[in-house]
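Right after this comes subunit A.
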Amino acid sequence: MMDADAGYVTEDGRQIGGVLMEMKNITLRFGGVVAIKDISFDIREGEIRAIIGPNGAGKSSMLNIISGFYTPSEGAVWYKGAPRPAMRPYEVARMGVARTFQNIALFEGMTVLDNVMTGRLTHMNAGIASQALWWGKARDEEVANREKVEEIIDFLEIQAIRKTPVGRLPYGLKKRVELARALAAEPSILLLDEPMAGMNVEEKEDMSRFILDVNDEFGTTIALIEHDMGVVMDLSDRVVVMDYGKKIGDGTPDEVRNNQDVIDAYLGVQH
Partner candidate 1 sequence: MLYRTSGQFKTSYTADMALFPVRQDAILLAIILAFAWVILPLTASEFAFQTLLIPILIYSLTAMGLNILTGYAGQLSLGTAAFMGVGAYACYKLVTIMPWMNPVVAILMSGFFSAGVGVMFGIPSLRIKGFYLAIATLAAQFFLVWLFEKWAWLYNYNASGAIQVPNLDMFGVTVAGPTADSMTQYYVVLAIVSLMTMLCINLTRGTLGRTWKATRDMDIAAELIGINLMKSKLTAFAISSYIIGVSGALFVFMWRGAAEPNLFDIPLSFRILFIAIIGGLGSILGNYLGAILIVGLPVILNTLPQTFGLPISSATVEHLNIMIVGSLIIFFLIIEPHGLARLWALIREKLMIWPFPH
Partner candidate 2 sequence: AELYTPNLAYRTGPFAALGIPLMNGQADYMTLLNERDGGIGGLPVNFEECETGYSTEKGVECYEKTKGGALVTQPWSTGITLQVLPKTNVDQIPILAPGYGFSPMSEGGTFQWAYNPPASYWDGAYMILSDIAGGDMANLKGKKIAFLHLDHPFGKEPLPLLEQMAAEHGFELVPIPVGLKEMQNQSAQWLQVRRERPDNVIMWGWGAMNSAAIAEAVKTKYPMDQFYGVWWAGHDPDLAAVGAEGKGYKSISWSMPQPDSALMAEIKEKVIASGKTQTTEDQLNSVFYQRGLVMSMILAEGIKAAQAHTGNAEITPADLRWGLENLDITEEKLAELGMAGMVPPFATSCDNHTGHSGGWILEWDGEKFVQASDLLQADQSVIEALAEAKAAEYAEANAPWPVNDSCGG
């Protein structure tokens, strides 16, 4: 079923492409603490890849490595078949990696619209003079990007709160705004850190829908951390399981679900 280079076709008939990103033997240490120990796995183009594991397993740290916030102590991230050189997080973002955060990291002092617009900063490059005069390129860019952003706002159904400062929003909406901000960057790979934590089922359903649609409509590759097994099992194409820094499983939801190590370390009971 899985051809190493050409990708594969999922049960519901989606074509998954070749390897987009590959973690090779990643180890991460904080002082004496080993947060990640020699982990390797890959993410294919167009795929929804889940990372699961108990609290403190190193999932978020892994995401932080992918997005350049942490530098691995050993090992490297390969992107499109070549090792990615050491770079600052903003350069990683400019390569097309966007993400959301486990503890919401919105810009609290700004409105929803402005927050989502910041997601498009990577696409805007008018000069300071043009911006100061609100003339020429800056103005055109502003309008063009605003249109793009409005599309995303429509897509995520947050029109009504466009002009609200995000500080005032309830948790679930904040998560959605964060997703909007990430999507605004039009990333080739989207990293979601517990996008559905703190939501009820109805909201999780909505969020699932958005994730699936992003994946479908824009062909965005998605890596996702989530503790709700229902969501993980239903949405993801392949799952990596981490446990205290080690990889204990990797495969389709079904494979993982039946892996005894995974059940012992994480699931507790079979889901």
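Regarding candidate selection, all candidates are chains of the complex that A comes from, given by their letters.
In the analysis below, a residue touches a chain if its C-beta (ideal position, glycine included) is under 8 Å from a C-beta of that chain, and two chains touch if they have at least 3 such contacts; residues count from 1.
It should be emphasised that the depicted structure is a prediction, and the values quoted were computed from it without experimental measurement.
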Direct contact with subunit A in this complex, candidates 1 or 2: 1
Complex interface listing, subunit A residues touching candidate 1: 67-69, 88-90, 93-94, 98-99, 101, 105-110, 114, 117-119, 121-122, 124, 126, 128, 131-134, 138, 141-143, 146-147, 150, 181-182, 185
